[in-house]
Structure formats: C-alpha cells, structure tokens
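A single protein chain has been omitted from the complex, and every remaining protein chain is retained in its original position.
Chains here go by letter, A, B and C, matching the order in which they are written, and residues are numbered from 1 within each.
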Amino acid sequence: MLDIRNLRIEATSYPPGEAPRHVVLVDDVSVAVAKGRVLGLIGESGAGKSTIGLASMAYGRGGVRLTGGEVWFNGRDIRQADAGALRKMRGHEVTYVAQSAAAAFNPAWRLMDQVIETSLLHGLMTRAEAEARAVALFRKLGLPDPENIGRRYPHQVSGGQLQRVMTAMALCPKPDLVVFDEPTTALDVTTQIDVLAAIKEAIRDTGVAALYITHDLAVVAQIADDILVLRGGRQVEYGTTDAIINHPSQAYTQALVSVRSIDHVEKVSSEPVLTVQNVTARYRGTGFDVLKNVTVDVAAGQTLAIVGESGSGKSTLARVITGLLPATAGRISFAGRVLSPDLAARTKDDLREVQMIYQMADTAMNPRQTVGTIIGRPLEFYFGFRGAEKRAKVQALLEEIEMGRGFIDRYPAELSGGQKQRVCIARALAAKPKLIICDEVTSALDPLVADGILKLLLELQVRENVAYLFITHDLATVKAIADKIAVMYRGQVVRYGSKTDVLTPPFDDYTDLLLSSVPEMRLGWLEAVIGSRKMESAGN
Amino acid sequence: MSSELNHLLKQAVAGRMNRRDFVGRAGALGVSAAVAGTMLTTAARADEPVKGGLLRAGMQGGESTNTLDPALAASEVPYVVSMTYGDMLVDVSPSNEIDYRVAEEISSSPDAKVWKFKIRQGVEFHNGKTLTIDDVVATLKRHTDEKSQSGALGIVKGITEIKGEGDMLTLTLADANADLPFLMADYHLVMQPGGGVDSPADGIGSGAYKVTSFEPGVRIAFEKHANYWDSSVGHADQVEIIVINDNTARTAALQSGQINMMNRVDPKIISLLNGAPGLSVQSAAGRGHYVFIMECTKAPFDNNDLRMAMKLAINRKEMVDKILGGYGSVGNDFPINSAYPFFDETIPQREYDAAAAAEFYKKSGHDGSPIILQVAEGAFPGAVEAAQLFQQSANAAGIPLEIKREPDDGYWTNVWNVAPFCASYWGGRPVQDQMYSTAYLSTADWNDTKFIDPKFDATLIAARGELDPVKRKAMYSELANNVRDNGGLILPMFNDFVEIVADSLGGWLQDPNGELMNGKALVKCWLKA
Amino acid sequence: MSRIPLSALIGLVITGAFFFLALTAQWVAPYDMAAIMGGVWDPISSEHWLGTDAIGRDLLTRMIYGGQVTIFVATCSTILSFVLGSILGFTAATAGGWVDQVMSRLVDLVMAVPTLILALVILTAVSVSVPTLIIVMGLLDSTRVFRLSRAVAVDITVMDYVEAARLRGEGQRWVIFNEILPNALSPLVAELGLRFIFAVLFISTLSFLGLGVQPPLADWGGLVKENATGLVYGIPAALAPAICIAVLAISVNLVADWVLARTTSLKGGRGG
Partner (left out) sequence: MHPILKLVAQRLALGLLLLWAVSLLIFFGVEALPGDAAQAMLGQSATPVALANLREQMGLNDPLVGRYLHWLGGFLTGDLGKAMTNGQDIAKSIGQRLGNTMFLAFWAAIISVPLAITLGLLAARYNGRWPDRLISGVTLATISLPEFVAGYLVLYVLAVKLHLFPSMAMIFPGMGVFERLHAIILPVIVLVMVVLAHMMRMTRAAILNVMQSAYIETAELKGLGPLAVIWRHAFPNAIAPVVNVVMLNLAYLVVGVVVVEVVFVYPGMGQFLVDHVTKRDLPVVQACGMIFAAVYIVLNILADVISILANPRLRHPK
C-alpha cells in the first residue's frame, strides 16, 4: 500500500546571518508497508526517521523537499500529486500522531471538535456519526469517561490521555495508514506502557497499517511487524522484528540492541558528604508540600540515584539542596557543616562544592558565551584564574571530558547535544565540587550518546572522587550508575537503600509497577506484563 | 476677463480703490476708459443689499475658554461676538465719525466735563424687554465698578457720575475729555438688560442678531433680531462665527466655500491668493502697531543718544515687506498714524541710517557690552523674525544687539513691562488721547517705556479739554514729536487688518477701527444673490 | 551578517545618508540658516535648489539644519530613554517581588496619561529648549522601553543559565550585564529603531503644535508648520520636510524589521 523507493530528501536551512546550508536528510531509502502491517522506523535523532514518516504524507517541514525516488501510496506516486489531491489524502487516507500531543492539540478548541474535524472536512460522515465513532474509539483506547472527555480542552487532560485522544483523532476518519511519530516518548514509563498497549490493540482491531517511529528499540519491538533501522539518513538494516532483535547483522544494530551494557558494581557505603534529614518543602503560595519528610544521604565519591516519575518531587529535592527553594522543615548538612536553607545565606565554598548539571544543556548555557567563557567563569570566579592560565585550565578540562582543545572558542549553538552536555559537566568540574547534582542529564540524549556521558561521569567520579546526586526516571540508567537508590513517589521516598537491596524483591507496589513498566528488549514482553497485571487486578 | 482685471474690479467695488485709479490701472491692462467705467458701474449696481441667507465668518482668536460676558472679552472672537449681538451707545464709523446706536444724540458742556446722551426709544432686547435708561446706567455702572474685571475699566474710570432721567443719560467726568463719545464705542460696553449684573454671560443684548448657540472655541450661531430698530443693517437671516485657529484650515475652508470671510490672513499667502478665483484680499490700515520698547529709566536706555541710535538702526521698510508681506505701513516711533483724527502728516519719516546710528551710538558712550532684546513669538506675529532683522541692521551699524528668546507663556507678566528692552504689540485706541493716556502718561499703568515727562503730561491733559480742532491738532503734533525724539518707543510698523472675503459677499467696507469691519462685518454685509 | 536583504540595505544607506548630512550640516549647507535671501516661497532655481521658505530663507539649507535638529534631538532622547528604561526594566525583572511591582505600577501611572498631553502640559510651562525637549521626550518614552526590556528580561531570567549563575553566587550586576543583556540586545536594538522613529514623529508633532525648538532653529516638523499654509496653494515647501520625516522613518523601519527578523529565531524573541 505504501511503497517508498530510493527516497532522497534534501533541505536548505537558513541559519540567521549565515549563508544557507544545503543538507541531505535522507538518501536512498526503500521500504514498503502492506495493509494492516506495522513498520517500525528506528534511529537516533537526525537519523531522518520523522522526515521519512512525514514524507509518506508528502509533507516537508521548513525547507524540506523530496528530491529523489518515488513514494507510492494507494497506487499513485504522491510526489507527482498536486496540492489539492494531497489535501484530500492527508487526514483521510493517511493520518498522523505527533510526539507531544500536548503541543499538537490546539489549546483553543475542545477535543471532540478537533478529533472529528477531518471526518467532517473531508465529508466522510455526519457530525453525529463522527462523534459516535470518536466516543467508541475513546472507549477502545481506555480513556476515562469516553462520553464526555471530548468536551474537555487539551489542558484539562493528562499527557497520557492526550496521546490516546490523538490516536483516536488519527483513527477517526478510518485511514489506511497512520504515522506514529514517537507517540510515547514524552510519557512516564508507567503511562507509556498503557498507551503502548492501547495503541497496539487499536491498530489490531481497526486493521490499519502503521508507521511507528521511535528511538527506543525496546518499544518498537513490542509493536512492529517489521523494523527499519536508520542512521544518518541511510538505511542500516531492514527486516522482521524477530530478525532485528534476535539476530542483528549490522554492528550499529547490535550496539542498539545491547545498549545499557555498562555493568557498574556498587561501592561499599562510606561516610556521607551530604545528608538530607526530614526535609519538607512547598512552593510559595501553594497549599501542599511537594516534599514530605525526605531523608537521604550521599556518600562521598559515590552516586545516589533518585528515581521517580514526573511530579514525584525528585527535581524539587535538587532545588531544595541547592537552596533555590528553601526547605520549610528539616536540615541539610554538607561535608560536616549545616547548609543554610537559603541560597543567599550560603558561603562561596558552599556554592562551589555543590554543582549542578541540567537536563537541557542548550538552556543551561548562555548562547552568547563561548565554551571558553562558560567553563572559564567558575575558574575565575572561585579561584581567580585569569588570562593564559585560565585558558590552559579550560583546555585541560576539555581534554578531560574527551573534547578537543579546539572547542574552546566555539559557541553552544555549534555543538551537538552530547558535546553540550559534556561542556556542562566541565563547567561543574571546574569548580572542584564535592557533589554534583545531575538532573536528568541523559534523558534528552540518544541512547548511545547517553551511554557515553554515563561512562564519562563514572570515570570522572573515580578520578575526582566526586559524589553524584543522580536524578532520573530511567531505571536502566539507574542500574548503570547508582550505588544507592531512592525511589520517590508523590514527594516521599517510598524505597531507599543500596542498589541491590532496592532492585531485589520483595517490592512495594509502586516500585514493582515502576520496574515492570520498563520496556524490555524481547518480543511479547508487552503482552506478558499486561496479562500479568490483568490477572493481578482479577485476583484481588 | 483677465483674472487681474477681475481682481482690480473687485478692489474697486469693495472700495479699496477709487474710480479714477481703477480706470487708470484697467487702462494699463489695455481696457479703454469707457469700457472700464461701465464695467465698474455694472459691478457696483450688482452690489445692492440682498436679504436672507446664512453668513459665515471663519476666525482666528477664539478659545474654548471664552465667555459671553462682554466685560471679559479680550481676543478677536469675543470682540466680534459682542459687536454682533450687542449695541453700545455709539459706534465709530469707518470714516471716524460717531455712528449713533443706542444713543441718538450727544451734547457736552463747553468744558467737555459733562456729557449728555439722548437714549433712542423703542430699542428692544433679545428677551423682548424694551431697553430703558436704567439698563444703560446699570451697564455703565457695572463697568466702572472698581472691582469689575471689565476690559473697559481703564476707559471709563474717569467718569465720576452716571445719572439717568427720562431718556437722557448724563455722565460727569473728573477731567475734561473731548473724546468721550469715542470712548463710549468701546466694545466692552454692550448694553445689557439690568446692566448684566445678575447674568453677565447670558448673551442677551440689543444688537441686530441674537445668540442662538454658543460653543466657546468652536462655533457661535446667531439669528436675526426681528425687532431690530435699524433696517439698514442685519441683512442675513442667520450668521455664524466658526473658530478656525489653524491658518491653513481657515484658508482651505474659505476656498471650499464653507465660510464667506476670514480674519488674520497670513501675509505669506496673500500673493498666492490674489490670483485665486472667487476671493479677494481686503486690507485696512489699522491702528495696531508692532513695537520694541526701551525703558527710559533703566540702563543703558536712560541715555537718549543710545535710544536714538537704536531708533536709527532699524530698517522699517524691510520689516513691513518681510514681516507684514507689505500689508502695513512704516512707523515713525510714535503710536499714531493716519487712522487717527488730528494726525499730523508733516512729521518727517525716520529712515534707517546706519551711519547716523553709529554716530549716536558713539556719542552715547556705551561700553559696547551686548544690548539684549527679549522677544517671544507671542509678542506679535513674526516677532522673532523681526528681531532677527533688527539685529542684522543694528549690527551693520556697529551696535552689539543680541536676541534672547522668551517662552510665550507668561511673557506679558514676566518680560513685558519688566525687562528693559523687549518686543510688544499695541492694538491702538479709537482716539489719540486714549492711546497716549494708556501708555505714555507718566502715571499710566501700562507706561511700558517708563516715559516720564511732566510737560508731556500737561499738554496731554490740556488737549483733552481742547474743543478747537486746530489747537488740538497742534498739541497732538507736539506730543508726537516729543515721544518720537525723546521716548523709549521704537515703532517699525503699523499692521493692516488683512482679511479675505469671498465674491459671494456684498457690502464689505474698509474700517480702520478693527478687524472684520470693526466687528460689524456679519451685521453689515450680505450674501449676493 | 554576510547577506543583508535589499530592503534593509536601502534602509541602511538612506539612514546613513541622513545622519551624515546631519553631522556635516555646517559644511554641506549652501547658505546661512537664518539668512533671508529671497522672496516668499521663491520657486526652485539654480541658486535655491528647493526654493525659499515662508520668509525667503533657502529651503535646502533649512532642511539640512532641520534634519540636524530633528535627528539630534530624536537620537539623544532615544538614547536617554533606552539607558534609563532598559536598566530599570532589567532591574525590575531580576529583582522581582515588590521592587518590580512598585516600578511597574509607577510606569503604568505615567502611561495612563496620554504622552502628547503630558508633553504639552510640561512644555507649555517650562521654556522650550533643545535640552528640555530631549529630557521630556526621553523620560516619557523610557516608560515604553521599560516595559519591553522588562518583558524580555523576564523571559531570560527563567533560563537555566541564569539559575546556574545564581547558584554560582554571581551578583546582580553580573547577571544583568553578562547573562541577560547580551541575549536581550537584539530585540532591544530592533525596538531602538522603532523608538527612534516615534521620537522623530513626536518631536515633529510637538513642533507642529508650536512647542518645538526655537527659531531661527527649526526641526522638520517646525519647517512643515512654517510652510504649511502654502500647501493649500500647491506650494511644495511644506512637503519637502514632511517627506524627509517619512523617508527617514521608513528607512529606519526597514532596518529595524530586518534586525527583528534576525532576532526572532533567537531566544527571548521580541518579548512583546
């Protein structure tokens, strides 16, 4: 039904103030989707998977153009089709499920109106029929209160539910093909699994073909019939899911499959550098505590991983420790001394010895400062290094984070995601801290890159004997790096101890849910988990 | 017919040019005398008064702060308003004779100290009430009351007793004054029911038109006063004054036919307008004059040689051309011109004479430090430019004249009558005595040149009581020469009233007594059929 | 920087030319500004390229000097308003809390009274001179700059790198001048252009209402006023300065638009 032959996609980008750049996004990719089949497109960011997905709707973002090959859909080459014909096709024969439903829904409209918009626009059915179908889909996708949820506005619905509504929107006009663009990436693991299941079921029942785009092989393994592995716009490997997962032939694919291969043996606990005792905190003007009576400590030169889903308060804990959000109760002592709860009241050394690395490296660096300035500032600020001396030290640091001295005069915009994060690490190191707070430092990165960062962090920990407070929602990462783990849920620590203790049964319900929700790279895992959960719920 | 001939004809009909001149200049355009003559007569015949219609004047000089109280009238619009809805005892005719209005007969005691005014019968106010002697007395009393803010206070304060019996009003004066009838024509002295004591601003008068709508600073509308006693005036059914302070807008309004006449024409555009179809420029030599005043009591101007140097160092002709666009006449350093009765034409005209000026300047022994002339735009139109011209001519004579520009705001309070040397404007007065008494008598409030000369004062007082015209003229001539040669007044120019009327307007006459035919244009003119 | 769109290029050239003339007026102008050397509104001739003005001064000369006054006053007041407005705006944004509240409310207060009226009230009383003009206009305009720079700064202060600087223990001045200012610059520069135009139009309007600089000095607005009466008779004298105002405004606008276009891709954006 969809048949892409030696597709070539190019784009011209206009960086402000610079000469336009000409880039090839996708080159010589051929792939086919038969009716009712699901094709998984996998690859890192920049692999061109989304571009191909949109290409199958003959749509190009910004200056993107299809410059070669053919895209046959329902028996016609849509590269030749005119705007009118394309418009007829889009939203009717092919529909699209975007990565972030929260952004992809028009905030000014009620959900129902958006869900049925295309069905009415293309005159496929009457409003009544459309709404009936929408409600049916809502129910199938396991949305609460399917009759009325359509009357809500996007902001009134949770991210997981929005993603399902989006799926319903895509399925409503009875399309032949649905393009799923990372539909679960933005979700928490525990939510992701449900959405995943719902999508899979919906696809099976409606019998549509699907193009499923993701960077997470484990996820795609659960849902796709065939998988196309992409890298840098070229196809690496193409085969059935079973073939790709169990017998990958290409080195790159193997790397993807065996990702998270770091085995980190936890160190024996030593005396703590940071102790957080019965800390409670709330934001100004709000009525409830975001942190309730939290007690953890970080041993010198070791890593405490704080695990939890969004809203569990793990990032808040970081803000409390740094003093950005003064604790209302409890006490934080660091390197033998008590830290004042308020940032303003802390000594220069307090500030220096606790450093922070952010999730979004781009917003963590001033776009108007060079790498040299960014890394150099702490050196200057804390140790008063200037001029050549400072420059030398910065270059030393660059070496340390495995980047060339040449980067010293670059601007953040000129760096890749991984490089940016490394620079942030260097900036933290420059202060010679005893503790670095890492807030989701890898979650914005592609798996392989993330691995690199983790490895670097581990090495640095050994070399500099610095402790990490490692905040993440990704258990794989935790397994890879932590010495101790604290599981947080709704502002409280529900499970806390050494890695092995925390990760070995018996579990409390939440930890169990959390652990069981992490996608595993084997076929049928999804069914297994869902099945077992059903049984449990049936059991009690 | 060529536009120029057309223009000449208009001028002639409007009375700006006598028949002989017209025929002469028409001849210059190649029109035979006979043709020109007939032309004029036909044009003139087409000039009989026409009744009815709506007459509109577009005027500068009105603010939304104006009031209908004639006592407080200060700027042009209130002045014309008073003249339109109100009558005084008398008017002054364009030819400087007494034109009887509410009074129909005047007589005085030989010493000109007691004056009798016979009040006209059957004059009716707009509210239907008949005007009585009591109204007249009350009106004059209101203006003579020391506490009133009346603009006429200075004029009538010489009156010691106001008496009315039957139809005869008797005014007794402290000092003799042969000009009293002229003073009674002052536009503040509008006859009001009960003297307007209770409601001065109700706009009820006895004039040819009654106020129907008063929007200060915007529009004042009148309609004919049906029972007005004098049928020779008040031709239009309705008249309107529309306040248009912006020059361009005013002219545009006239051109697009929304108004029939306008005051205060910007001299710059006159040359452009002469050619314009359907309009004619009317200018009347008035008594208003633009002046630079030196205070004779303050250094360095306490030195008459220096004063003379300054007087000789100004180029009057250039000023008239550049500042007044030619619509004015050169001054002669005394505040009187031909518009006044008893004017002495024989007094020699003072010319610009750099050499003589330099001479006097040397003689004065001035130390050469800059002489500061303080001036503001508001002093008179083009004051700053005039000052610049003065500076150029004075510097040419080696006199270190410098200009200091002052803000308009508060100029009359903070600079005029305070600074030793500044620019000013005088509107003129109906008679010489009044002009001199207001600003040159040693004791006058507004003696802005601080000209103090007992002999001058004595002659001025004597002239007031002098009923013999010949003697009187001689006296005034003496006063003029005195001010001219010893005073602190530099008078470069008298400004004309320059106005534009549409051809649709009939009955226009030149009147030196004030703008828009001494404020009577709406009352005396008519719309041609 | 390498490729400037044609429109912006034109804008730059013209603006540059105007500023050049303004700077070199004394040498470029053919005659003395105040010298009366012809009749009233003489037509265009070889010795008077634009004819003469309402009292016979060379119009071209008047225009060149007028440009000098207009541009000088506009520039100074714009600079004043920016230095004042942006510093206060940034302070308000970074300080936040009651400081921000007080400042913002005060600005609201001033803005609640129409600018022109405010200017009229002040200028009718204090004697009008170039410095007073600059100060009055600068102060009045700084309120708007305050609003913009505050908005931009607020957008920036939420960035992680500002938080990082705070965590490092940097002081207020460093945060304002090293973290915020560089990123707020481009939108501000764009606004600078627009403000400059408003200043030009504003001073022209003031002069038109008779509250401009003092004769014989005259800015373009004043020149329009001086010669406006001629307009009704097709005397172009008034149009020349009017056109100058418009052309200058347009060309600066073109440049501003371009700067704006370049900055929208940037974090902080217009900041409203």
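Heads up, the rule we're going with is that a contact is a pair of C-beta atoms (placed from the backbone, for glycine too) under 8 Å apart; a residue touches a chain by one contact, two chains touch by 3 or more.
Fair warning: this is a prediction, and the values are worked out from it, not measured in the lab.
Peer 1: Considering the complete complex, which visible chains touch the unshown chain?
Peer 2: So, taking every chain into account, the missing one touches A, B, C.
Peer 1: Among A:S100, A:S416 or A:S516, choose the residue that contacts the chain missing from this document, as touch is defined above.
Peer 2: Final answer for the missing-chain contact: A:S100.
Peer 1: Given that one chain is not shown, which residue among B:E48, B:D134, B:D175 or B:E215 touches it?
Peer 2: With B:E48, B:D134, B:D175 or B:E215 as choices, the missing chain is touched by B:E215.
Peer 1: Any idea which of C:I79, C:I135 or C:L209 touches the chain not displayed?
Peer 2: Selected residue, touching the omitted chain: C:L209.
Peer 1: At which residues does chain C meet the chain that is not included here?
Peer 2: So the residues of chain C touching the missing chain come out as 105, 108-117, 120-122, 124-126, 197, 201, 204-205, 208-209, 221, 224, 228, 231-232, 234, 238, 242, 245-247, 249-250, 253-254, 270, 272.
Peer 1: If the missing chain were put back, which residues of chain A would it touch?
Peer 2: Within chain A, the residues that touch the unshown chain are 54, 57, 59, 61, 86-92, 95-96, 98, 100, 103-109, 117-118, 121-122, 153, 155-156.
Peer 1: Could you please point out the chain B residues that touch the chain left off the display?
Peer 2: So the residues of chain B touching the missing chain come out as 63-67, 72, 74, 147, 149, 151, 201, 213, 215-219, 221, 242-246, 248-249, 252-253, 255-256, 258, 409-410, 412-413, 416, 424-425, 445-446.
In this text, only the chains that are shown with their structure count from here on.
Peer 1: For chain B and chain C, what's the span in angstrom between their mean Cα positions?
Peer 2: A distance of 45 Å separates the two centres.
Peer 1: Rounded to the nearest whole Å, what is the centre-to-centre distance of chain A and chain C, using the mean of the C-alpha atoms as each centre?
Peer 2: 48
Peer 1: Among all residues of chain C, which ones touch two or more of the remaining chains?
Peer 2: none
Peer 1: Under the stated contact criterion, what part of chain A meets chain C in this complex?
Peer 2: Listed in rising order, the residues of chain A that touch chain C are 16-19, 322, 324, 343, 346, 348, 351-352, 355-356, 358, 360, 363-369, 377-378, 381, 427, 431.
Peer 1: How about chain B: which of its residues touch chain C in the complex?
Peer 2: 247-248, 251-252, 255, 266, 268-269, 271-273, 276, 322-323, 325, 377, 382, 384-385, 388-389, 405-407, 409
Peer 1: Quick check: in the complex, which residue numbers of chain C touch chain A?
Peer 2: My answer: residues 1-3, 159-161, 163-164, 166-170, 178-179, 182-183, 262, 265-267.
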